[in-house]
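In this view, the complex is presented without one of its protein chains, the others remaining in place.
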Amino acid sequence: MNKKDITWAVLRIEGTNSEEESARCMRDVGVNAEIVHLKQLTGDDVIQSERRKLSDYDGLWIAGGFSAGDYIRAGAILAARMKSKLTPELKEFIKAGKPMLGICNGFQIMVELGVLPSMERKTPMTELPTAVLNLNDSGHYECRPSLLRHVNRGNCKFTGRIRGGEVRTVISSHAEGKFLMASEADYKRLADQDQIVFTYTDPDGSAAPKYPWSPNGAPHAIAGVCNPEGTVMGMMPHPERVFWRHGHPDWTRTGLDAGLGWDVGDGRAIFDSIVDYQTKKL
Amino acid sequence: MHSASVRRNKGDKLTKKANQQRKVAVAKVAAKGPARTVPLAGKRPARKPFKQSIIKKVKAAAPAKAGKTASKPAGKATAGAPTWERHVKKQDVGFPLRTFDLDAMSDDELVACSKAMGIRLSLAEMHSARGYFQSKGRDPTDVEMEALGQAWSEHCCYKSSKPILKKYVYGIAEEQLICREDAGVLPFDGDWYYSPKLESHNHPSAIEPYGGAATGIGGVIRDVVCMGAQPVALLDPLFFGPLDTPLDKLPPGVKHPRFLLSGVIEGIRDYGNRVGIPTVAGGITFHPGYTGNCLVNVGCVGILHKDALTHSKAGGVGDVFVYLGNPTGRDGIHGVAFASEELSEASEEASRSAVQVGDAILKEPLIHVTLELIADKLVTGCKDFGGGGLSCVAGELAYDAGFGCEIQLDAVPLKVPTMAPWEIWVSESQERMMVTAKPAQVERILQIAKKWDVPAAVVGKVIKEKVNRVRYKGTKVLEFDLSFSTGGPVYDRPMKAPTINRQDWLTFEQPKDLSQTLLWMLAHPNVMSKEWVIRQYDHEVRANTVLKPLQGVIGSEGPGDAAVLKPVPTSKKGLALSSDVNPNYCLRDPFWGAASAVDETVRNLAAVGARLSSILDNLNFGNPEKPERMWELSESARGLGTMARALNIPFASGNISLYNQGPTGPIPPTPTVMGCGILSNFEHATTMDLKKAGDKLYLVGHTYRDLGGSLYLESMKKSKGERVPQTDPEILAVSADLVVTAIEKGLVRAAHDCSEGGIAVALAEMAFAGKLGAKADLAPLGAFGDERNLQPGPMRSDHKLFSESNSRWIVEVPAAKEQAFLALFDKPVVKGLCYPLGEVVREPTVTIVDGSKPLIQVGVEACRAAWRDAMPKLMGVSA
Partner (left out) sequence: MVKAHVTVHLKPGISDPEGNNTLKALQLLGFDGVVAAHTTRVWTIELATKSKDKAKEQVDAMCRRLLTNPVIHDYTIKVE
């Protein structure tokens, strides 16, 4: 598939934000991106020219924010709305190997939807959530740079351009980011199936960083996970905010070229990687 | 816009047309009614009686009374309590509606009536109202009385401040503005404009900090949106009493500063984060004077393409009013009147209804809807519902376009169906927007609103006649000539100036351990790290924040001078934002305090590489009916105006909040200044952290004995004496320009302004943010015989170290670029302005000497720890 034939949907409802910079990232790596309101996909309250189908798109990005105010639980309401109206289309989308990305609130929504971590192969969605993103240990919202270690062993389609073990700076910005699963066995299975993508670390490279290097206190310092096929990924920190080097908090110290190219930030590789996958595989 | 603040822009339109209209309108009213300017020096001049010919309603007693009541103490009322209620008639119309026989009321009754209704009109204003309705030959309805209370509040009509603003602040460099309406609009780059706004939400926040602060953000965002701009940044200067105030020292009815601060921060966090606008700058200032009345100022900046510019006025006759957003409820009723009086012990309970309740999740789609309507060119005018609600927004949209309006109150979406017409008319419910549109566009507008689940309704139309007419269920409940209701009273209030001794030199010993003094300063509430707060705000959303509020090595950041945004993807220009004011200076010397606030704004922006483009002022003061407060307001406005005029910088927008005094007395005069600066290229943006050992350190700017209101005097427990920093705008302008030029030429690796705590604090902050040490020698400073340096002989070392003189920066210059840097300063005005200070060293210690005298030697980590740990300690939270 050619880059110019690829179109991503960036989903929006009331309370989502970050859609504009998310769409900008995809456009900057050479593919098309459209910001789509959920109602355009479900067909409620829109005119014919605004109507869209999920299958019109080659990738789905659920961006950060506070969908529906994050009432009840972060992401729960949007997830419930999607579940009731879009389940068949979503399952088909994921089964077709089309990538789906959830950042921050998007990750919370995907967990509530049951598309992550969804540990059975070829099961795009579990009926009930099998994990949760719980309130940070600090009890409040935190906006700060995090150091993420890439721990995936090759399964995740979003990190093909990032070396194993590499540490990158990405911005955390959430109140409910503590990734919790029901049992230690679940974490083990997640690791065994190569579904853990990023973990938090600190400047000394610790595997069990303390606050604030772990902004939320997640067990095993998990920051991002993918489905068993590696085509669906969710992460709490925001790679789109460090797509450009000038989004890094310390770029005035490193300069705009810090080894990745002029004004290229640590987050960009994620988007380049998934487009690599799309141009090769789909 | 909000209940706690007064909008400046009204009656101050840039367009000549609007100005003329306003002038004509005032003249008309003046001919009809009593004198519009009421000197309040204690005696009221006898009012002229209304001309018999315009009094249509003939009552035997009326004309005579109209002329005499002013001097008659009790009017018709017999001895005993005023019984104004007997002059109120319930109308039999099937819904709650009352009329007021003002003619029949005595002065005492008029006062009692105003008070009991909560509309807070003075006796003279009640007389004006009576005169108007006499001229119309009918009694006013409750809708009309309530509407007047709102329109003539300090908040809405600037009755106390207008003469001062006219004298000092208006008319400066206005040709640089595109327009100034609900928010200012200025050129940014090519086809792009930026639109800033600064407002206060003080009174509601003092009563209900969470809701008050949240709705403050909501209002300022709407002001920017209704210009057609996408909001891109928020900033929030906050002012509280000391966090360690003992509970038993709080007067009754006053909430603890810790509670207020937590609530305000949670309000800003939950609202700002939810609407997806980054909070990038601001500040928290502590002073005992804010204990009884905290200040919450909020600023917002938007970006718009020139084609999207939308004015806050209707397009033409026949346009319809479309109401968008939250249904109207009983929240916020009497908010503006509440903002126009002092807080008292009773305010806490009584004023709850004046605080609006915000809903960020309705607001966020309201922004989308409004911007989508503007982008699709479906609206002719747009205005947000500020303080004053429907009553103000409909009238102003029509009036500012030279038309009138007819509103159907029963078409307004309601939260509670049983609301009385007057409640609907004056409610200040949040998250509402009014647009005007051609009737043909209504269907599409309603459809877009539905897509976003935003309630919308057509509620009226623009008419040719310059009246405001309101109907409810077929009955006319209000009819004003627009010139009457929008042309509020203006007062030339008396002032009283205290004596300021600017040569009150104190004698005191230099402390033995200046390193300890430095550590004390770094932990001082007005210097300490606000990281605990900053990190609760999303300052990164929209991915445009190029310089964040905290700058330096990750995990060891220091306080940035200004935030920088890159708001237009296709433009390399940067937008820098900062807000400043030091109440300790203003309290001692409001003129130089205000001038210093502008100075600090200029240098904060220059430190990151930005040239000042516009300033916004939020004038927070006490009760203007007290001559001392009025003088503070006037002196501060004079200080701001003097600086702006000398720098040739326009006020993009302004706001006044008066009556800020609670049970602990008046607040210190607080003219908050917000500055918007532009970077020619964001890639030049410079942070304050030291970058490289071996680089040279220079001080730009002269150091004088400016210790009045300084941290150093406070550390000596001296609350009076010395002189607050003064400034010379010419030197400031040239040196700021050279600092920016040096940054643009790549000659500067770090820059930081010197403010509280002077050179010592600035240098320590630069060092710990860069995890590097610094060596400095102050010998070259202060030795010159300048007329401002009134003390003969060389300056004392401690004065050099801690003086808070304005217009100064510390800059880090790579050794190889030293000559090029110095060459910039080889010109008139700034010759000799650049002092070699020392250099950046690897060893993490800050060492400062004065020739052979050692002054300070302290570890960088100790500095950072003092700075970082102070706030969590005061708040009782873990860092």
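When the chains are written out, they are named A and B in that same order, and each has its own residue count from 1.
To be clear about the criterion, a contact is a pair of C-beta atoms (placed from the backbone, for glycine too) under 8 Å apart; a residue touches a chain by one contact, two chains touch by 3 or more.
The structure displayed is predicted, hence computed values, not measured ones.
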Exercise for review: Decide which residue listed in A:136, A:227 or A:278 touches the omitted chain of the complex.
Suggested key: A:136
Exercise for review: Kindly state which of the options A:10, A:23, A:76 or A:190 is in contact with the chain not pictured.
Suggested key: A:76
Practice item. Tell me where the left-out chain touches chain A, residue by residue. Key: 72-73, 76-77, 80, 83, 112, 128-132, 134-139, 178, 180-182, 217
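Just so we're on the same page, only the chains that are shown with their structure count from here on.
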Exercise for review: Return the distance between the CA-based centres of chain A and chain B, expressed in whole Å.
Suggested key: 39
Point to revise | chain B partner contacts - residues on chain A that touch it in the complex | key: 14-18, 20-21, 24, 37, 39, 45-47, 50, 64-66, 68-71, 138, 140-145, 169, 171, 173, 203, 212-213, 238, 240-241, 243-244, 246-247, 249-253, 256
**Study point:** Residue ranges of chain B in contact with chain A within the complex
**Key:** 269, 273-276, 360-362, 364-365, 447, 450-453, 534-548, 550-555, 557, 566, 569, 682-683, 685-687, 689, 691, 770, 878
